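A single protein chain has been omitted; all remaining protein chains appear in their positions.
What follows is subunit A.
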Amino acid sequence: MAPEPPLLSMSGITKSFPGVRALDGVDLDVQAGEVHCLLGQNGAGKSTLIKVLAGAHQPDTGTIHWRGEAVTLRSPIAAMRLGIATIYQELDLVEHLSVAENVHLGHEPTAAGFVVRGKAARASTARLLKRLGHPEIDPARLVGELSAAQQQIVSMARALSHDVRLIVMDEPSAALDPDEVDNLFRIVGDLTADGVAVVYISHRLEEIRRIGDRVTVLKDGRAVAGGLPAKTTPTREVVALMTGRNVEYVFPERPTKDATADKPLLQVRGLARDGEFEPLDLSVRPGEIVGLAGLVGSGRSEILETIYGARKPSAGQVIVDGRALRPGSVRAAVRAGLGLAPEERKAQALMMLESVTRNVSVSSMSRFSRGGWIDRAAELGAARAATRELSLRPDNPNVPVRTLSGGNQQKAVLARWLLRGCRVLLLDEPTRGVDVGARAELYAVVRRLADEGLAVLLVSSEVPEVLGLADRVLVLREGRVVHTAPARELDEHRVLDLVMEGSPAS
């Protein structure tokens, strides 16, 4: 390496919040032009570290050197002035402003000091978007009208509108389709070729292999390994560092008994929604897990939500145990024994201010109440039993649900339906935001619920997850089922072929 100092060097960073030491003497150094990956489970301290780097948190102790000089990052603006830009996972864009206005928010090109030069802003935004490979985004459009992937591009354009030397990307690929991920990687490659450093956070090890130069692994607020070579360090070693143990990325055994003899519990006949998905037929038997594989925008989530009654179908029927449900009624679906674990857990499933108990009992309140009067001891007991059955941690249903990890929050949602006595479980991206160690456990839970006689319909953008967990797989493309097969007859490449545009529909 060159003798010059690293672009960024953080050493001995500690940061405590009341009662919790989020960072405990973390070192991180980043060279100009490298992709430095930051790995760690939820709660390992990644977010806190990048917030310190972005100037959003002040460290308690530790030093930060920027191009060899000691600096303090007092505020996000101070960090930005040095050339550090952060693209957060939850995009911080203003929906009601245009693309150009968002890109230049806070540093608008002005005439006479205060009159915004809209044309100049749009022109420079167009240049940035072109550089990012998305010239089709109109700088004058409102950000709220764009897709999630396009919004991310806008967010990146905003970062590049400053004179950046280091970009922090917090799980940038989480909301992207594979081809968009390719574009993202191309952008990252261009940036590093220009000498810009990228700090890249991801759960996906294969991405880190593809674009990473070095890896720093965080665990429980400490850097357990710094600057490992990203391409050559064995996966097993990385996982072991993250979890402190060796993990096999395993799926539970499928039951040997053939369930095709049973009558379907959930039947969907000709269900359709104009502009979202075409008439769909499917059935799920008790004990069976059926997977829907498809890209973002293939209509997966829309299908689940329509089956669940959260969206009104334009045609077709949902039949549970031989009886057709009233279309477009969540309450009818819940009464018939359907339960949904939605994609956006925090926004769609959980009351984040409330305890685990109340989140679990919310769909079964009539069971613990007489004349509207709640028997709280019975409620607590039932919630405790349901969460214990799923080994939810911590084993205390009185804690607020927001303090749980992603995997345990998902378990709280499952416990809700378990308690309700639900018979058909609809799972939308059940392991999104769930760290590697907790996934296997969640898979085991889902399989066990199926073994106990539930019918499970699973949607996931992670093909290995669908193939590993489901018995039968429906492959979707642009709102249409293009292939149906038992999971053991498919492999990842075949599914990806089917899912991608241009491959022959079968």
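Heads up, the rule we're going with is that a contact is a pair of C-beta atoms (placed from the backbone, for glycine too) under 8 Å apart; a residue touches a chain by one contact, two chains touch by 3 or more; residues count from 1.
Criterion: contacts and distances are computed from a predicted model.
Participant: Name the chain not shown, per its UniProt record: "ATP synthase subunit b", "Multisubunit sodium/proton antiporter, MrpA subunit", "ABC transporter" or "ATPase"?
Facilitator: From the listed options "ATP synthase subunit b", "Multisubunit sodium/proton antiporter, MrpA subunit", "ABC transporter" or "ATPase", the omitted chain resolves to "ABC transporter".
Participant: Determine which one of A:326, A:376 or A:448 touches the chain that has been left out.
Facilitator: Here the residue in touch with the unshown chain is A:376.
Participant: Looking at the whole complex, which of A:32, A:78, A:120 or A:310 touches the chain that is not displayed?
Facilitator: Touches the omitted chain: A:310.
Participant: One chain is left out of this view; which of A:67, A:254, A:269 or A:402 touches it in the full complex?
Facilitator: A:402
Participant: Based on the whole complex, identify which of A:147, A:183 or A:348 touches the chain you can't see.
Facilitator: Per the contact definition at the top, the residue touching the missing chain is A:348.
Participant: Which residue from A:334, A:383 or A:424 sits in contact with the chain not drawn here?
Facilitator: With A:334, A:383 or A:424 as choices, the missing chain is touched by A:334.
Participant: Residues on subunit A that touch the omitted chain in the whole complex?
Facilitator: Touch set of subunit A with respect to the missing chain: 17-20, 41-43, 220, 243-245, 308, 310, 330-331, 333-335, 340, 342, 347-354, 358, 362-363, 365-366, 369, 372-374, 376, 391, 393-396, 398-400, 402-405, 407-408, 416, 435, 437-438, 441.
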